[in-house]
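One protein chain omitted, others in place.
Each chain carries a letter (A, B and C) given by its place in the written order, and its residues are counted from 1.
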Amino acid sequence: MDLTKDSHPVEQMTNDAKVVDQFKRTIYLAPLEKLLNLARGYSLWPLGFGLACCAIEGLMCVQDPRFDLARFGYEVLRTSPRQADVMVVAGTITKKMAPYVVRLYEQMSEPKWVIAVGSCAISGGPFVDSYSVVPGAEKLVPVDVFVPGCPPRPDAVIQAFMMLRDKIHGKVVLSSAR
Amino acid sequence: MPGKEMTVIIEEIREKFAGIDVDEKMTVTVPAADLLSLMRELKENPEYDFNFLTSLTAVDYPEHFTVVYNLISFRHGHTLMVKVKIEDKEEPAAPSLTPLWGGANWQEREVYDLFGITFTGHPNLRRILLDDDFAGYPLRKDFEWEGGRV
Amino acid sequence: MMQTQEITLNMGPQHPSTHGVFHILLKLDHEVIREATPICGYLHRGIEKLAEARTYTQIIPYTDRMDYLAAMLNNTGYCMTMEKLMEIEVPERAEFIRVICNELSRIASHLIAIGTYSVDIGGITGFMYCLRDRELVMDLFEEICGSRMTFSYMRIGGVAEDMPEGFLEKVLKFVDYMPSAIDEYDGLITGNEIFQARTKHVGIIPPEVALNYSLSGPILRGSGVDWDLRKKRPYSVYDRFDFEVPLGTRHDCFDRFTCRMKEMRQSLRIIRQAVEQMPEGPVMAKVPKVIKPPAGDVYLEIEGAKGMLGYYIVSDGSNKPYRVHVRRPSYINLGYLSELCKGWKIADVVAILGSLDIVLGEVDC
Partner (left out) sequence: MLNEWGAILIFLLIGLVFAAGGIITSFLIHPRRPTKIKEEIYECGPPTIGPTWVQFRVQYFLYALIFVIFDVETIYLYPWAVKFQTLGLFAFIEMIIFIFILVVGLWYAWKEGAFTWI
């Protein structure tokens, strides 16, 4: 939510640019839901749902000292759906695991999102012809951000979190996918 | 004490067990009936001392199943491949090696799960990799399934 | 004492310390485990069935995704089996590059094993240290074949491309730095009393049971059995390097852990000697474009990061294999888990499972 562009009541009061800018940066006037989304966007707690190779890249290496997800505040990796906001589906979803993917998604508390990491989670990936693989997390849970790659680099997963944050803040994500 | 040479071992086994035939790469093919006795002999006889069962798998040939065992003797460093041909493709069955090696337990369950070969004498023969209500045995050549690439 | 009831607990597919989607059904009498039934298969993707519909070179990417922590070792295992089937002579330089990549991959796999084991016992800093140094190995792999985890760098008959120049100096720089990092882990993890209290005398596997249950790799050596394929059955050019094989004395979780730590030091020695003896020459043998091996079957084992990694390939003369079976050490090492966990407490199951160092991509294949 790019608040600095919206009109702000302080503009009628004074036309000193510095004061207006200072006011706009510190005081946000928006409906409550937008403000909450502003807070939620910056402090997502991922549910580490490590299934396969993407779990090593998308959950472990993202947290390690080089790619450090903690710089963005998303490093609190919860394993229980009760305390998680984002379900990071990292790896191949097999038919034996599918009911638990859905069950865990259902058990997450409400404002929840899903990031599908890796081509297996997007569309079955190299195992799409297999008899025991669900071709994509989309078939089970509504997915918000797809991260292509087999496995995607950790910085791609960090970009996924950035895009999810833009989506939560209500910025137009599709056109801004640079 | 260095064990006998592999060729000597093969000759001795050939005399002890009639139904054995050995091909040029020294893989022993034994009928299912005396598989257990051959394996016991290979394991417990101090000269052979094949005390390690590395791999146990199966192959679905057009006219028969073959269960393939690989043994290693840690002391002498020998390796031996033993095969069992199962002609009956409807209810394939083979004697289980769990009395001899605990390691065979899970590998036999995997072969049962993916091929449908029942191992008589196995303490807990259930599916291990697939769901219990999965229909069919995937690694058989006549297994049809429709993949996700719709 | 009052009669207490047993509770059945799911140490389920989604659990922080099961190293992936592994499920143990624990029957507990308050804290002590009466019965543990492991349930795997949540990541069974049917690679052996898919391999039957792929050509021989197309299978190489599938071998990466089985043990995704040590993908180079899987590639080498598959390619060496195929070379044995087709009697291809791999040039010397390719063998040396393979040894360097295998040992680097073994170090990366052990680093993850040690890091996650430290997290399982509760030490997050150990995890961060191990991953920091694993990134150095990742850089080397990216330099040589462009990918961080799923390399597909080996080909049947040799290696995809030659090393970029300046690569060996970087490897030497890594080999000089790494022993000091391993000493750092010793101080941080091995020397930690909580870690020792949680892992010493826990999950004891006597040698004859390890042999009976076909366990292999650091678990077998942790139980005191001196069996390392690189020493006992030297394949490729391993007979030209001298290195020791660490063995355990107490056969418990701590010994399996220290075996992995010492193995990393030995791998560094191997890499140093391999870099020094690196010959010149081609990196790829004369191999036809479409690989059609003669009909027949072959079985070959190499020393993988988790244990003896074997490939059994049956070919019927066409360009697609008739049957590919992988002897997966993580899967077979789990066979003894249910007896091993009996009588221990829940916290010890976490320590035992961490010491077995399983990778679910390899367990379920």
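As a convention for this text, a contact is a pair of C-beta atoms (placed from the backbone, for glycine too) under 8 Å apart; a residue touches a chain by one contact, two chains touch by 3 or more.
Here the structure is a predicted model, which means the values were calculated and not measured.
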Shown chains touched by the chain that is not drawn here: A, C
For the chain not shown, which residue from A:V19, A:L36 or A:A70 touches it across the whole complex? A:L36
Of C:P13, C:P293 or C:G307, which one is in contact with the hidden chain? C:P13
If the hidden chain were put back, which residues of chain A would touch it? 32, 36, 80-82, 100, 103-104, 106-107, 109-111
Chain not shown, touching residues in chain C: 1-15, 23, 25, 30-32
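The rule is simple: only the chains that are shown with their structure count from here on.
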So what shape is it, when you link every pair of chains that touch: line, ring, star, complete or other? complete
Farthest chain from chain B, going by the mean of C-alpha atoms per chain? A
Distance-wise, how many Å sit between the C-alpha centres of chain A and chain B, to the nearest whole number? 49
Roughly how far is chain B from chain C, going centre to centre by Cα mean, in whole Å? 25
Which parts of chain A, given as residue numbers and ranges, touch two or more other chains? 96, 129-133
Provide the list of chain C residues touching at least two other chains, using ranges where the numbers run on. 41, 44, 46, 49, 364
Chain C - residues contacting chain A, complex: 12-16, 20-21, 41-47, 49-50, 53, 61-62, 65, 68-69, 112, 128, 131-132, 134-135, 138, 148-150, 360-361, 364
Across the complex, what residues on chain A touch chain B? 95-96, 123-124, 128-136
In their complex, what parts of chain B are in touch with chain C? 51-55, 57, 59-60, 68, 70, 74, 77, 81, 101-107, 110, 114, 127-131, 138-139, 143
